[in-house]
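Only one protein chain is missing from this complex, and each of the others stays in its spot.
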Amino acid sequence: MLVVMNSRTTDCEINEVEKQLKDFGLGVQRSHGKNRFILRISGDCGLETTTVVKTIPYVEKVIFPSYPFEMVSRDYQEEKTVFKVGEVEIGAEKAVIMAGPCAVEGRESYLRAAEAVKEAGAHILRGGAYKPRSSPYAFQGLEEEGLKIMAEARSMTGLPIITEVLDQYSVEIVADYADILQVGTRNMQNFKLLRELGQVGKPVLIKRGMSATIEEWLMAAEYLLSEGNDKVILCERGIRTFETYTRNTLDISAVPIAKELSHLPVFVDPSHGTGLWKCVHPMSMAAIAAGADGLLVEVHPSPKEALCDGPQSLLPDKFALMLNSLKKVAEIIGRTL
Amino acid sequence: MLVVMNSRTTDCEINEVEKQLKDFGLGVQRSHGKNRFILRISGDCGLETTTVVKTIPYVEKVIFPSYPFEMVSRDYQEEKTVFKVGEVEIGAEKAVIMAGPCAVEGRESYLRAAEAVKEAGAHILRGGAYKPRSSPYAFQGLEEEGLKIMAEARSMTGLPIITEVLDQYSVEIVADYADILQVGTRNMQNFKLLRELGQVGKPVLIKRGMSATIEEWLMAAEYLLSEGNDKVILCERGIRTFETYTRNTLDISAVPIAKELSHLPVFVDPSHGTGLWKCVHPMSMAAIAAGADGLLVEVHPSPKEALCDGPQSLLPDKFALMLNSLKKVAEIIGRTL
Amino acid sequence: MLVVMNSRTTDCEINEVEKQLKDFGLGVQRSHGKNRFILRISGDCGLETTTVVKTIPYVEKVIFPSYPFEMVSRDYQEEKTVFKVGEVEIGAEKAVIMAGPCAVEGRESYLRAAEAVKEAGAHILRGGAYKPRSSPYAFQGLEEEGLKIMAEARSMTGLPIITEVLDQYSVEIVADYADILQVGTRNMQNFKLLRELGQVGKPVLIKRGMSATIEEWLMAAEYLLSEGNDKVILCERGIRTFETYTRNTLDISAVPIAKELSHLPVFVDPSHGTGLWKCVHPMSMAAIAAGADGLLVEVHPSPKEALCDGPQSLLPDKFALMLNSLKKVAEIIGRTL
Partner (left out) sequence: MLVVMNSRTTDCEINEVEKQLKDFGLGVQRSHGKNRFILRISGDCGLETTTVVKTIPYVEKVIFPSYPFEMVSRDYQEEKTVFKVGEVEIGAEKAVIMAGPCAVEGRESYLRAAEAVKEAGAHILRGGAYKPRSSPYAFQGLEEEGLKIMAEARSMTGLPIITEVLDQYSVEIVADYADILQVGTRNMQNFKLLRELGQVGKPVLIKRGMSATIEEWLMAAEYLLSEGNDKVILCERGIRTFETYTRNTLDISAVPIAKELSHLPVFVDPSHGTGLWKCVHPMSMAAIAAGADGLLVEVHPSPKEALCDGPQSLLPDKFALMLNSLKKVAEIIGRTL
């Protein structure tokens, strides 16, 4: 149940309402966005309670959200969520490009890639220091060393960095270095990790699980918001289907749908979404044309030498060309890049 | 096996080569496209045969296509297939919009829809006279009466018409009326129907089966080409996945992939692909941005009264707005609309 | 809407009721099973009509089936459908084994296979004379010659024969030879074919479409029953999923579900369902243990030489061993084999 307060309500008055609600034995969460006049109520929200709550002064109305993801929904916050990461605004008019190699494989190669990616026009640097790998014998990432290299790349380029956090243990250390923490597709329903990330003071990008419905994806984001973190980015990265030509089936329709259902920014990862570098350009065009707020793209200066996901990585020059085209698409739909 | 002839070969010389190949017990099919200097060979294509074939005068080289869809592949024909339907060029620079109601439900309503669709800027009229329905008790289409109404709409608007053919029995009658014959998703592997359509003198649009891989889809098109019909349009219309929010998952990545693997024009049906009219605009943008040669869109003047698929039909005015945006996307990638 | 008649109603009285219903402008279909006291009503079944129909003498009650597949449902007929094919009872206590090679590849080899299959204990012979193949260049079956060979095998072994019918054109000829007509997975929603088969006087086995839900499968069977053919066998044969180790994912749970929802016999095809001969024995055990009324199994005397589907074919001796085990499982659940 959502309690909408009168728009002239003061903080002090909200406190008063909150107290009354708690006295009824209800849980109360305040909206952290612009809509600070909404309270999310948990507990027994039966008819009787509702009737009483409606009579509390300053309470304008009571809403029962249409979806189980309450704080993530447009019912809870009508305007799009916009926030800043360094100088970069996420969810605003300007589409945001996060790019870089799949994994941080070494200092020199990563710095070179970072330079190239910045040169080409990316806004945020990506790179994996902790890698989830289906084989225990595969390269698992440089871990903290990788984070340090990324931090160096940030200093060098001035671009914020995003990297994946694999488990609760490393939330703290990753948050120490990264500007945005990424939840991978295999962790979308790692609820303990989500709760931890809901309490970290950094933005989180949450990838859609490879077999998650759109509703389950938004529910996973609800874990983050319900814990108090409202700087959340949704990222479509392809779902698992019977088609084997592509690594996954990139569900572009998830973009307009997630944007209609939720106020959170929606990104697309065309690299994992297809697994084929030749598809990255057309699918990036498609994503932006369909309204995505940004992209997460794998770019590698020498894909053939990449320790992971080489076949889906773009060369920096192809990436630069792509940004050029994307810019024009963005303009058509009233955005910039 | 494909036999590529010297480019100066005359028809008479090709006949000679063909005779020699047949004398070896091989089957021979001539390319029907611009590449009339390629022959597709069936039968025992072992090492010995290949060696001998290479020595035949006028034979330049012998190719073993990388895919089982030989005539559909770029190995067989490098340039894109382009053909005309009335005044409309398919597969050329100009993206082509086919639009109209899902089903022809009555003379008056269809003519009104046709007028509106033309007004909005569509190039080809769609409409179903024979409807495949999962329930035997659902509306099955007006059949020949529907075809007659569509023909009247063509006269009235000057636009060519496309309609679905459900079975071999009706190929002839549908071909009598329609300018393009459509194979529905449930019929993509109705091989008898495909063979029949391979021999009809009209273009065929073949929808991807809802659980067909891209390779199976191109193999289905191979049935048409192998029977002599080279005016074939591929149409992605969504695949069946675990996601239930959308009716199907529209696989936009199938567009760049099919276009790389094949010389045939590739269209997208965003209406069946999502089942939600709100998604039609963004997904049409995505399709054109990803390189689709055209769209197949459901437009209905009063979707709520539609006997089938109302929820996925656009209103004519929304459709007109959409075409306006699509035009700009088309221009970015060097096309028109 | 289903109209249930008083159990003492005579044919003459039913005729009278039928006339009255038709006078209301309603369509009427009589149950063809044991429940000859049920009428299926199509047309406007609104409140007013229902109220009037209830007052007609001999009408005991009016049912609105819970599912769109009305005549296929248990609402329409509570007892299981049982019918005979030659001496073999389908849907009764005794589980029925249909076996043989995927395709009829030649007279001698088929007769040899038929002999082996009979020897091993099969009740019905299978074999494909018309083959649906994803490539136009693959072996397409011996067609009528194949049917003749199957008929010869029937004379020789005394076993009834089942074979696939690919399209309406060949319904008549296949029905001339075969005892059961099989609808393949790709044709499950070939509605024209279904209507035709609904009017043929022979039993039909309808395979589940590889991407069909259980409801769609039962709806396809409804096409057959609604046209008057009530000798219908449902056959689960594996659905298309992301798993690639098996050719399809055999959905054993479809057996208890289809049997609960419908009165029709339910068979399982473990050969296509897995594509691996090693899985045929365990999955056949699973199918019978889960309550399947029978199996459709590929058996081939020399799988390596098979023109199609060799890897999923059992050798006759392994098949005989399997029947031995199946017999014991059947007994546990109160059946025989």
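In order of appearance the chains are A, B and C, and numbering begins at 1 in each one.
Criterion: a contact is a pair of C-beta atoms (placed from the backbone, for glycine too) under 8 Å apart; a residue touches a chain by one contact, two chains touch by 3 or more.
Just so you know, these numbers come straight off a predicted model, no measurement behind them.
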Query: Which of these touches the unseen chain: A:Met98, A:Met219 or A:Ala289?
result: A:Met219
Field: Option from C:Ala220, C:Ile288, C:Ala306 or C:Leu323 whose C-beta touches the chain left out
entry: C:Ile288
Query: Since one chain has been left out of the picture, which residues of chain B touch it in the full complex?
result: 240-242, 244
Task: Against the chain that's been left off, what residues of chain C make contact? List them.
output: 211, 213-215, 239, 241-246, 249-253, 255-257, 260, 273-274, 276, 278-279, 282-283, 285-291, 325, 328-329, 332-333
- line: Touch rule applied to chain A and the missing chain gives residues 42, 68, 132-137, 166-169, 186-187, 189-195, 209-211, 216, 219-220, 222-223, 226-227, 240
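Simple rule for what comes next: only the chains that are shown with their structure count from here on.
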- prompt: Which rotation angle, from 0 to 180°, best lines up the CA atoms of chain A with chain C, given as a multiple of 5?
  reply: 180
Task: Please compute the C-alpha centroid of chain B, do the same for chain C, then give the distance between them in whole Å.
output: 34
Field: Residues of chain C engaged with two or more neighbouring chains
entry: 240
